[in-house]
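Encoded as structure tokens, the structure appears first; notes follow it.
Note that one protein chain of the assembly has been removed; the remaining protein chains are unaltered in position.
Right after this comes subunit A.
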Amino acid sequence: MIDWTYSEGVYELTLATPPCNEIGTAMLADLRRFLDQVDPGAHTLILRSGLRQGFCAGADLRELYRGLSDAPKDQHAPQIRQFIDAIHGVMDDLDMLPLTTVGVVHGVCFGGGFELALTCDVLIAEKTARFCFPELRLGIIPGFGGIPRLRRDVGNGLIRDLLLSGRSINAKKAQAAGLVSQVVAAGEGITAARALAAQTAKFDPTARKAAKAFIKQLPKDELLAERELFVRLAEGPALMAALKRFVESTDLRPYLP
């Protein structure tokens, strides 16, 4: 589930779905519900996790496996496409909100969770944060718009390393690469985000919105290409085999790439 508060122009949206805010149909519906009611007069959105484990561990692989297992094979591609289209809609809308959006990240920020964080205008990482794209292990690529968004922000060398190795990087490395702009001590992320929100409140709304629109555009062609490639790869046998391994794994460390 997700929860939000709204006070003096600031939304605080908190992800709180155990074990680590996996993104499935329920989370997607909650995010859509949030987006559909956003007050255009608001100036800041703070996006954070209320769970100790981290920001978000990515797509809900167990739900995905169940959904695909229950459906006839010829329905896999349409089912995946429907979910991907819906998630792209949510991610694009978050990305383009006429508010200053601040992501506060700690602990695990993997796969779809990383992609969600990348929709934010400013990322504040606590020192415990780790970022990675483990999707190749599943025979797919990140499908929630992550690579085009990362490419918008950082150099291609780091993207290739992350995409092709699946390894995770810490907050310090992410800051050095320009992926996050502020690193704070564990537990201090929300304080830093609220301070930024207070600063944002001082700005003229027209100038603030224009500045964001000027510097941050949707990489539409790449997002579309990513969606098509993702669906094509997801139709292959590698995804179902990897999902089965993940779901049936008794390894204590399934999240380690």
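The rule is simple: a contact is a pair of C-beta atoms (placed from the backbone, for glycine too) under 8 Å apart; a residue touches a chain by one contact, two chains touch by 3 or more; residues count from 1.
FYI, contacts and distances are computed from a predicted model.
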Absent chain [UniProt protein name; select from "Ferritin-like domain-containing protein", "ATP-binding cassette domain-containing protein", "Acyl carrier protein" or "Inner-membrane translocator protein"]:
"Acyl carrier protein"
Touching the absent chain when the full complex is considered, from A:24, A:58 or A:107
A:107
Touch with the omitted chain, as defined above, among A:173, A:194, A:209 or A:245:
A:173
Looking at A:32, A:66, A:81 or A:127, which makes contact with the chain not pictured?
A:127
Please identify, in ascending order, the residues of subunit A that touch the omitted chain?
19-20, 52-54, 107-108, 127-130, 132, 165-173, 252-257
